[in-house]
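Presenting chain A:
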Amino acid sequence: MLKAILNRIIPHPQLTGFLLLTWLLLVNSISTGNVLLGLIIGLLIPGITQPFWPDRPKIARPLKAVEYVLLVLWDICVANVTVARIILFKSNANTHSHWIVVPLEVRSPEAITILAGTITMTPGTVTSMLAADASHLLVHCLHTDDPDAVRDEIKHRYERRLKEIFE
Partner candidate 1 sequence: MEALLAIIIGLQTAGGLYLVMRLRTFSVIIGTALLTYSVNLFLFASGRLAINMPPIYSKYAEGYTDPLPQALVLTAIVISFGMTAVVVLIALGAFLESDTDQIDVRRDPQDLDLDPDEVPLDVDSREPGLQEPKGDFAQ
Partner candidate 2 sequence: MNHWIIAPVLLPAMFAAVMAMAMRHDLLLQRVFSVAAIVALVMIATGLFVTTLDGTVQTYKLGNWDAPFGIVLVLDRLSALMLVMTSLLAFGVVLYAVGSDWDSRGRHFHALFLFQLMGVNGAFLTGDAFNLFVFFEVLLIASYGLMIHGGGGMRLRAGLQYVVMNLVGSTLFLFAMGTLYAVTGTLNMADMALRVRDIAPGNEALLLVGGALLLIVFGIKAAAFPVHLWLPGTYANAPLPVTALFAIMTKVGAYAILRMYTLVFGADAGAVGDFFAGILLPVGILTLVIGATGVIGAKLLPRQASFSVLASMGTLLIAISLFSEAGTTAALYYMVHSTFAAALLFLVLDLVQDSQGVTIRAPGGLVASLFFAAAIAVAGMPPLSGFLGKLLVLDASRGLPETPLIWAVILTTSLMLIVGFGLRGSRYFWKPLDPNFTNPANLDADGEPHPAHPIKPLAVTAAFVPLVLLIMLTVAAGPIMEVLQDTALQLRETGIYIEAVLGPQAEG
Partner candidate 3 sequence: MTEQMNVTLALIAALPFVGALFPGLMIRAGRDACALSAGWATLSALILLLTLAPSVWDGETVVFQVEWMPLLGLNANFMLDGLGFLFGCMILGIGLLIILYARFYLSRDDPMGQFYTYLMLFQGAMLGIVLSDNILMMVVFWELTSLSSFLLIGYWKHTVAGRQGARMALTVTGLGGLALIGGMLLLGEAAGSYDLTEILQRREAIQDSPLYMPALLLILLGAFTKSAQFPFHFWLPHAMAAPTPVSAYLHSATMVKAGLFLMARLWPVLSGTDAWFYIVGTTGLVTMVIGAWIAIFKDDLKALLAYSTVSHLGLITMLLGFGTTAAATAAVLHIINHTIFKAALFMTAGIVDHEAHTRSIKRLGGLRHLMPITATLAIVTALSMAGIPLTNGFLSKELMLEEAAHTTWVSNPWIVPLFATIGAVLSATYAFRFIAHVFLGPVRHDYPSKPHDPPFGMYAAPALLAVLVMVVGVFPEATVGSFLQVVADSVTGQHLHLHELKLWHGFTPALGMSAAAIIGGLVLLSAYVPFEQFWKALPHPEAKAVFDAIVTTLHRGCGYFSNVLHDGRMTKYIAIFAVTTIAAGLYAFSSGPYLPGTRPMLTPTLVDYVGALLVISSTVAIINYHRSRLLVLVLIGINGLVVSIIFVRLSAPDLAMTQVTVEVVTLILMLLALHFLPKRTPRESSWNRIGRDMAISGAAGIAVAALAYALMTRDFSTISGYYLENAKPGGGGTNVVNVILVDFRGYDTFGEIIVLGIAALTIYALGEALMDGKASRTLANWVQHYPYSKDRHPLMMVVATRVMMPISLMVGVYIFLRGHNDPGGGFIAGLVVAIALLMQYMASGFSWASERIHIPYHSFIGWGVLVAGITGIGAWFAGQPFLTSAFGYVHIEPIEEFELATAMAFDLGVFLTVVGAVMLALYSLSRIARRTGETVNVAPMDFDPSAEDPLEEPR
(Lines give C-alpha, C1' and ligand atoms only; values in the text may rest on other atoms or scores of the structure.)
Protein backbone atom coordinates (compact mmCIF):
# COMPACT_ATOMS: atom_id res chain seq x y z
CA MET A 1 0.00 0.00 0.00
CA LEU A 2 2.56 2.49 1.12
CA LYS A 3 4.81 1.34 -1.62
CA ALA A 4 2.07 1.79 -4.17
CA ILE A 5 1.45 5.35 -3.01
CA LEU A 6 5.15 6.02 -2.98
CA ASN A 7 5.34 4.63 -6.48
CA ARG A 8 2.62 7.00 -7.57
CA ILE A 9 4.35 9.98 -6.02
CA ILE A 10 7.86 9.03 -7.00
CA PRO A 11 7.53 7.09 -10.21
CA HIS A 12 11.20 7.44 -10.98
CA PRO A 13 13.28 7.63 -7.84
CA GLN A 14 16.57 7.54 -9.73
CA LEU A 15 15.37 10.12 -12.15
CA THR A 16 14.20 12.29 -9.29
CA GLY A 17 17.58 12.06 -7.72
CA PHE A 18 19.26 12.76 -11.02
CA LEU A 19 17.07 15.77 -11.64
CA LEU A 20 17.72 17.10 -8.15
CA LEU A 21 21.39 16.85 -8.88
CA THR A 22 20.94 18.53 -12.23
CA TRP A 23 18.98 21.28 -10.58
CA LEU A 24 21.69 21.91 -8.09
CA LEU A 25 24.22 21.96 -10.92
CA LEU A 26 22.11 24.47 -12.70
CA VAL A 27 21.41 26.88 -9.87
CA ASN A 28 24.90 26.24 -8.61
CA SER A 29 24.14 26.66 -4.93
CA ILE A 30 23.11 24.19 -2.31
CA SER A 31 20.59 25.82 -0.06
CA THR A 32 17.47 24.55 1.60
CA GLY A 33 15.31 26.46 -0.76
CA ASN A 34 17.06 25.14 -3.79
CA VAL A 35 17.03 21.58 -2.57
CA LEU A 36 13.34 21.85 -1.87
CA LEU A 37 12.67 23.39 -5.24
CA GLY A 38 14.86 20.80 -6.90
CA LEU A 39 12.94 18.06 -5.17
CA ILE A 40 9.63 19.50 -6.23
CA ILE A 41 10.78 19.76 -9.81
CA GLY A 42 12.41 16.37 -9.59
CA LEU A 43 9.08 14.93 -8.55
CA LEU A 44 6.94 16.83 -11.00
CA ILE A 45 8.89 16.29 -14.17
CA PRO A 46 9.02 12.49 -13.98
CA GLY A 47 5.29 12.68 -13.46
CA ILE A 48 5.09 14.27 -16.89
CA THR A 49 7.69 12.15 -18.63
CA GLN A 50 6.85 8.88 -16.98
CA PRO A 51 4.50 7.69 -19.73
CA PHE A 52 7.33 7.97 -22.22
CA TRP A 53 9.53 5.61 -20.30
CA PRO A 54 7.26 2.70 -19.52
CA ASP A 55 9.74 -0.10 -18.78
CA ARG A 56 12.69 1.11 -16.87
CA PRO A 57 15.69 -1.13 -16.74
CA LYS A 58 17.08 -2.10 -13.39
CA ILE A 59 20.62 -1.08 -12.75
CA ALA A 60 21.83 -4.13 -10.94
CA ARG A 61 25.30 -2.98 -10.00
CA PRO A 62 25.71 0.78 -9.65
CA LEU A 63 29.37 0.55 -8.70
CA LYS A 64 30.14 -1.18 -11.95
CA ALA A 65 28.43 1.66 -13.68
CA VAL A 66 30.82 4.16 -12.12
CA GLU A 67 33.71 2.03 -13.17
CA TYR A 68 32.31 1.89 -16.66
CA VAL A 69 31.97 5.64 -16.85
CA LEU A 70 35.56 6.18 -15.78
CA LEU A 71 36.75 3.61 -18.26
CA VAL A 72 34.89 5.27 -21.06
CA LEU A 73 36.21 8.68 -20.10
CA TRP A 74 39.69 7.38 -20.27
CA ASP A 75 39.03 5.70 -23.56
CA ILE A 76 37.66 8.91 -24.94
CA CYS A 77 40.93 10.64 -24.18
CA VAL A 78 42.81 7.86 -25.82
CA ALA A 79 40.42 7.87 -28.72
CA ASN A 80 41.17 11.46 -29.41
CA VAL A 81 44.84 10.84 -29.58
CA THR A 82 44.31 7.84 -31.80
CA VAL A 83 42.10 9.67 -34.18
CA ALA A 84 44.41 12.65 -34.09
CA ARG A 85 47.26 10.52 -35.23
CA ILE A 86 45.28 9.01 -38.02
CA ILE A 87 44.04 12.38 -39.19
CA LEU A 88 47.37 14.11 -38.94
CA PHE A 89 49.77 11.49 -40.09
CA LYS A 90 47.95 9.07 -42.32
CA SER A 91 47.16 9.93 -45.88
CA ASN A 92 43.66 9.16 -46.96
CA ALA A 93 44.95 6.38 -49.14
CA ASN A 94 46.69 4.72 -46.26
CA THR A 95 43.68 4.86 -44.05
CA HIS A 96 41.92 1.52 -44.10
CA SER A 97 38.32 1.92 -43.12
CA HIS A 98 36.06 -1.02 -42.46
CA TRP A 99 32.50 -1.87 -41.67
CA ILE A 100 32.30 -4.02 -38.61
CA VAL A 101 29.29 -6.03 -37.56
CA VAL A 102 28.97 -6.50 -33.84
CA PRO A 103 26.48 -9.12 -32.71
CA LEU A 104 24.76 -8.05 -29.53
CA GLU A 105 23.94 -9.96 -26.44
CA VAL A 106 22.51 -7.14 -24.39
CA ARG A 107 18.80 -6.75 -24.94
CA SER A 108 17.83 -3.72 -22.99
CA PRO A 109 17.38 -0.68 -25.24
CA GLU A 110 19.16 1.44 -22.68
CA ALA A 111 22.14 -0.88 -22.64
CA ILE A 112 22.25 -1.04 -26.40
CA THR A 113 22.15 2.71 -26.60
CA ILE A 114 24.91 3.12 -24.09
CA LEU A 115 27.01 0.60 -25.91
CA ALA A 116 26.42 2.28 -29.22
CA GLY A 117 27.27 5.62 -27.67
CA THR A 118 30.40 4.27 -26.13
CA ILE A 119 31.53 2.86 -29.43
CA THR A 120 31.03 6.16 -31.10
CA MET A 121 32.94 8.08 -28.45
CA THR A 122 35.89 5.72 -28.32
CA PRO A 123 38.83 5.00 -30.63
CA GLY A 124 38.18 5.25 -34.33
CA THR A 125 34.76 3.71 -34.40
CA VAL A 126 31.31 5.10 -35.02
CA THR A 127 28.05 3.25 -34.54
CA SER A 128 26.31 3.69 -37.82
CA MET A 129 23.26 1.55 -37.66
CA LEU A 130 21.43 -1.10 -35.73
CA ALA A 131 19.94 -4.20 -37.18
CA ALA A 132 16.22 -3.94 -37.52
CA ASP A 133 15.79 -6.30 -34.58
CA ALA A 134 18.60 -4.67 -32.62
CA SER A 135 20.57 -7.86 -32.72
CA HIS A 136 23.63 -6.45 -34.38
CA LEU A 137 25.47 -3.19 -34.54
CA LEU A 138 26.97 -1.80 -37.70
CA VAL A 139 30.13 0.02 -36.75
CA HIS A 140 32.33 2.05 -39.01
CA CYS A 141 35.95 1.85 -38.18
CA LEU A 142 38.19 4.65 -39.35
CA HIS A 143 41.35 2.69 -39.55
CA THR A 144 42.18 -0.86 -38.71
CA ASP A 145 43.88 -3.75 -40.29
CA ASP A 146 42.08 -6.31 -38.14
CA PRO A 147 38.35 -5.70 -38.02
CA ASP A 148 37.65 -8.81 -35.99
CA ALA A 149 39.91 -7.65 -33.22
CA VAL A 150 38.03 -4.41 -33.02
CA ARG A 151 34.78 -6.30 -32.80
CA ASP A 152 36.11 -8.51 -30.09
CA GLU A 153 37.41 -5.63 -28.10
CA ILE A 154 34.05 -3.92 -28.23
CA LYS A 155 32.34 -7.00 -27.00
CA HIS A 156 34.90 -7.68 -24.37
CA ARG A 157 35.63 -4.26 -23.09
CA TYR A 158 32.18 -2.70 -23.15
CA GLU A 159 29.35 -5.09 -23.78
CA ARG A 160 30.47 -7.48 -21.10
CA ARG A 161 30.51 -4.73 -18.52
CA LEU A 162 27.14 -3.42 -19.61
CA LYS A 163 25.65 -6.86 -19.28
CA GLU A 164 26.88 -6.93 -15.74
CA ILE A 165 25.44 -3.56 -14.98
CA PHE A 166 22.03 -4.14 -16.44
CA GLU A 167 21.40 -7.79 -15.72
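FYI, a residue touches a chain if its C-beta (ideal position, glycine included) is under 8 Å from a C-beta of that chain, and two chains touch if they have at least 3 such contacts; residues count from 1.
A word on the picks: all candidates are chains of the complex that A comes from, given by their letters.
Bear in mind the structure is a predicted one, so any value in this text is a computation, not a measurement.
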{"item": "Result, touching chain for chain A in the complex among 1, 2 or 3", "value": "3"}
{"item": "Contact footprint of candidate 3 on chain A as seen in their complex", "value": "15, 18-19, 22-23, 26-27, 31-33, 36, 41-42, 45-46, 48-49, 51-55, 57, 104, 107-110, 112-113, 116-117, 127, 129-130, 132-135"}
